[in-house]
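Below are the C-alpha cells for one structure; questions will follow.
Every protein chain except one is present and positioned as in the full complex.
Let's look at subunit A:
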Amino acid sequence: MALKMVKGSIDRMFDKNLQDLVRGIRNHKEDEAKYISQCIDEIKQELKQDNIAVKANAVCKLTYLQMLGYDISWAAFNIIEVMSASKFTFKRIGYLAASQCFHEGTDVIMLTTNQIRKDLSSPSQYDTGVALTGLSCFVTPDLARDLANDIMTLMSHTKPYIRKKAVLIMYKVFLRCPEALRPAFPRLKEKLEDPDPGVQSAAVNVICELARRNPKNYLSLAPLFFKLMTSSTNNWVLIKIIKLFGALTPLEPRLGKKLIEPLTNLIHSTSAMSLLYECVNTVIAVLISLSSGMPNHSASIQLCVQKLRILIEDSDQNLKYLGLLAMSKILRTHPKSVQAHKDLVLQCLDDKDESIRLRALDLLYGMVSKKNLVEIVRKLMSHVDKAEGTAYRDELLTKIIDICSQCNYQHVTNFQWYVSVLVELTQLEGTRHGHLLAAQMLDVAIRVKAIRKFAVAQMSALLDSAHLGAGGPQRNGICEVLYAAAWICGEFSEHLQEPQQTLEAMLRPKVTTLPGHIQAVYVQNVVKLYACILQQKEQAAEPEAAQDVTQLMVERLPQFVQSADLEVQERASCVLQLAKHIQKLQAKGVPVAEEVSALFAGELNPVAPKAQKKVPVPEGLDLDAWINEPPSDSESEDEKPKAIFHDEEPRHAKPRPPEAEEEELARRREARKQEQANNPFYIKSSPSPQKRYQDMPGVEHIPVVQIDLSVPLKVPGMPVSDQYVKLEEERKHRQRLEKDRRRKKKKDKDQKGRPRRHSMLHTESDEDVAPAQRVDIVTEEMPENALPSDEDDKDPNDPYRALDVDLDKPLADSEKLPVQKHRNAETTKSPEKEDVPVVEKKMKKPRKKEKKHREKERGKKEKGKEEKEGEDLDFWLSTAPLPAEAPAPEEPGVDAVIAAAKEEGEEPRGAGQGDEDGAEDAERNPEQKSSKHKKKKHKKEKEERTKDKKKPKKQQPPAHVQLLPPRRELLH
C-alpha cells in the first residue's frame, strides 16, 4: 500500500501540468494534433490513478484541450470525481471542467445531484460559490427541480457572496424548472431590497431577464422598481431598471407618464454616457407608447434628439453608432424631429466606419421627402461610384431603391428621374442586385402609365447597348435588368420610336449567351414587337417592309430553337412556326397584322401578390375532398390512371373479377405492361381527357367556374381601399367578359368573333380611366388570420413561455418546492430509477385531495387579488410622480406570505419530516401546519380570513365595477 503510494507520487513527478501541456503544444507546432493525442493518452492514464491530485491535474489539462476543440465528454465521470474532492483546489477544477463541457445530454450529470447539494450546504462559502457557479452553466431540468429548494434557502444566506450567486442562479433554475418560479418569487422580490448592493443588483438582473420575456406579469413591481430607480446610485442597477421600464411602458402608458420626469432628471444629471444613453432609449420607448396628445411631448423629444446629436457628434465611434441607432427609433414615430438633423446624418454617410455608414443609411430612409429625395439620392449615387466592388455598394443600391419606392413611391414626384436613376444603376458591374433593379423597372413601367413612353425609350436603349450582355451571366448579375427591359419594350411596344431597331437588337446572336429565363422573355416579346411592327407597316401600306420583318424573324429565331433551355426552345419553336405561317399568308397578300396583335390584346393589371390566396373558398366546396374515389392502398401505381378512365375501357376493367388471384393479377399486369410497351400508339389510342370532359353533360357546373362567377372577390372584414375595390371590379369584369367570350366562341365557332373582341376591348379601356402618373396601389394584404407577428412571437419551443405565470396569485400547496430532507432520503435510496415518478406522485397527491377546495378558494382569492392589485398599481400610477408619497406599493397579500415565510424559515427545517405533505407545507405557507387535520381546518379559516380581509378593505363590495370608470379617465 505504502509502496503504491510512493510509486504514485514518483509517477506524478513526471506528469505534465497545464503549463507543460501549453508549452508542449507551442513547441510542437508542426505536429500539434499528434502531440495532443499523445497527451490525451497520458491523461487517460492519469485518470486511472487513485490520487485525486493527479486526476484533478488531468482534468485541468482536459479543460484546456476542450477549448481547443477536443471532445472531452468521455471524461465526464472523472470530472465528477474531481468535483467531489474534498479540497477546494480540486473541486474548483472539477466544477470548471463540468461547466465547460456538461450539457443536458450528459448522462452522468444525474449522479451529481447529491454532491452538488452537499457542496451547496458546505460551511465554506467558496465551496458553495464554486458549486453555484458551476451549476449555473450546466443545470438541467432534473437538477433544477431537485435543487431549487436548496438554492432558495441560500438566497437568505448570511453571506452576501452566497446570496448574490444564489439569486442569480435562480434565473437558470426558473428556465429549466418553471414550477419553481411562483414559490421562489416572493423571496426574489424581497432581495430587490437587500442591504448588499451586489445582491440587490443580482435580483434586479434576474427580474429584468424574467420581465423582458413576459413583461405583463411584472407590471405590479413597477412601483418598487421606480423607488429603486430614484434611490439607487449604482449605474449598473439603474441601467437594468431603466431598460426594464422600456419593456414595461408599452403595456401601461400611465407608467410612461410617470417615468418621463425622473428620466429627464437623470439625463440632465448623469455623467455616465451609458446611463444617459439608456435613459434616452427608454424615454423614446415611453414616447412611442404614449398616444399623441401629450402636451409636453415635444420637449422630451427635443431633449432626446439634442442629446443624441451630442452623441453622434462625439469623436468616439461607439457613441456615434449608438446615437444613430437610437435616432432611428425616434424616426419611426417622430420623423420631423429627426429630419432637422439631416446634415448630421449625411455627414455620417462619409464616415470611414462602415457600421456607422450603414446606420446612417437606415436613418436616411425616414428622412426623405418630396423636396429632398433627388438631392439625397444624388449623394448616395456619388457614394455608389466610390464604393466600387464592395458589399457596402450593394447595400447602397438596395437602400436607394428602398428609399425611392417606400410607401408606393410617395416621395417620387418625377418618375422620369427615377427611371433614369435605375438605368444609371445598371452601369454597376458585379452587383448582386440586378433582379432588384429589374423588379423596380417592371413595377414602375406597369404601374405608372404616364411613364411608359419614357421607360420604353430607356429600355430599348438598354437593349441596344452592348455592355449588359457582356461578361457572361455568371459574373454579371446585372444582366437581370434585360429581363425587365425586354418585357417592357415588348409589352408597351406601341410607345417605341424605332421598333425595328429594338427587334433587331433582341434578335442578336449575342442574346443566346444570356441566362435561359431572360432569353425566354426575349423570345416572347420579340413576337409582341413583331406584331406591333406588322401593324405599323400594314397601316402605312408597306407590304415589302412587313415581309422583311417576317424574314428577319424566320432567319434569326432558329438560334433560339437550338437553345439548351427548354422554355426558350419551346417558345422559339412555336414562334418560328407562327412566323413561317405568316410568311406564307403574306406571300398571298393577306393582311395579318390584326390577327397577330390579337394574340396580345388586353391590358395587364397589377395584382396584389397574395390576391390568389384571398379568394375565399365558396361554400360547399371542400378542396380536400376526393373528386374521384380514392384509390385503395392495395392498388399499385400503374393501375391508378386506369381507375380514372374506368368507363373508357370497360372490356379491360369490368370483366376482371375483383377477387382475382394475386398471381393472376400480377401476370395480367405484366402482360398489359408488355403490350403497352410494345404499342407505340398506346397513348393516342385512348381518347384524350379534354375531349371527354367537353362531351360530358353539365360542364357549366364544375366548381371551378363557379368560383369566378358567384363569389365577390373580397374578403369579408378586410379594410379595402378604393383602389383595391376598383382593381377587383376590373378584374371581375374582365373575367366575366372572358367567360362570355369563351361561351360565345363555343357557340358560334365559325365567326371567331373579331368584331366581338374589339367591342370587348373597348369596354375595358373605357373603364381604365386613370389619371396621368397615377401609381396603381397594390394593396399588400396579409392572408386571413395571419398577423405579421402572430406566430413568430409564440414559438412553441420558447423556453420563456413556461415562465409566463401569474406571480401575484397566492401559492397553492401543490406548487411548493420539493423539500430537501424528504427528497434527499429518496434520492439516496435509488437516485436513478425512482426520481421522476416519486416527484409526480408527490405532486399529485395533495392535488387530488384538495382539488375542489383549492379551486373554489383560488377563484375567490384571485378575484380579490386582482382587485387589490389593480387598485394599488392604479393608485400608484395616478399619484403625482413623487415616489416617497406613494403608499407601500407591494401587495399586502404577498407581503404577508413573505413575512410568514421568514418566521417559518427560522424553524428547524425537518419539523415536518414525518409527514410528507406537512413537510412541504411547512416550507412556505404560514397558514398551514403539518397536520392534515389542521390543514383542512386552517383552509376554512383562511377562506374566511380572506373574505374578511376583502370586506373591510373594500368598503363597497362591487367596488370593482364602480372603480372602473375613473380608472379609465386616468388613462388620458
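Just so we're on the same page, a contact is a pair of C-beta atoms (placed from the backbone, for glycine too) under 8 Å apart; a residue touches a chain by one contact, two chains touch by 3 or more; residues count from 1.
Here is the rule we use: contacts and distances are computed from a predicted model.
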Per UniProt, the name of the complex member that is left out, chosen from "Exosome complex component RRP41", "Protein BCCIP homolog", "Protein phosphatase 2, regulatory subunit A, beta a" or "AP complex subunit sigma": "AP complex subunit sigma"
Of A:35, A:126, A:417 or A:875, the residue in touch with the unshown chain: A:126
Residue among A:212, A:383 or A:453 that touches the chain left out of view: A:212
Contact partner of the left-out chain, one of A:172, A:393 or A:433: A:172
Missing-partner contacts on subunit A, residue numbers: 12, 15, 17-20, 22-23, 26, 53-54, 56-57, 60, 63-64, 66-71, 87-90, 92-93, 96, 100, 103-104, 124, 126, 130, 132-133, 136-137, 161, 164-165, 168-169, 171-172, 198, 201-202, 205-206, 208-209, 212, 235-236, 239, 243, 273-274, 277-278, 317-318, 320-322, 352-356
